[in-house]
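Removed: one protein chain of the complex. Kept in place: all other protein chains.
The block that comes next holds subunit A.
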């Protein structure tokens, strides 16, 4: 399974990863090799086999609906790269159009 450079760029875009030109080439060859290796799974007939998402039978247990204190705002914002007046600052998301 050989990936093209365009496919690598598309995957990087889906994954929101800015890559350098060198990285694109490196990942193109490495991902191609790993995907070729994974091709061996096609040797197995799995038509009648159900998929496993969790190996151990753990059910999604609902916990009691008890109100607990949440993280204080200061603590929640303490690791934010940029914050002001109790808000996180990011570049403009919505722009006004004339």
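The rule is simple: a contact is a pair of C-beta atoms (placed from the backbone, for glycine too) under 8 Å apart; a residue touches a chain by one contact, two chains touch by 3 or more; residues count from 1.
In this section, contacts and distances are computed from a predicted model.
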Listed names "Ferredoxin-like protein in nif region", "Holo-[acyl-carrier-protein] synthase", "Heme lyase CcmF/NrfE family subunit" or "Glutamyl-tRNA(Gln) amidotransferase subunit A", matching UniProt entry of the absent chain: "Glutamyl-tRNA(Gln) amidotransferase subunit A"
Missing-chain contacts mapped onto subunit A: 8, 11-20, 23, 26-27, 30-31, 33-35, 37-38, 40-42, 44, 46, 49-56, 58, 60-61, 63-64, 71, 75-76, 78-82, 88, 90-93
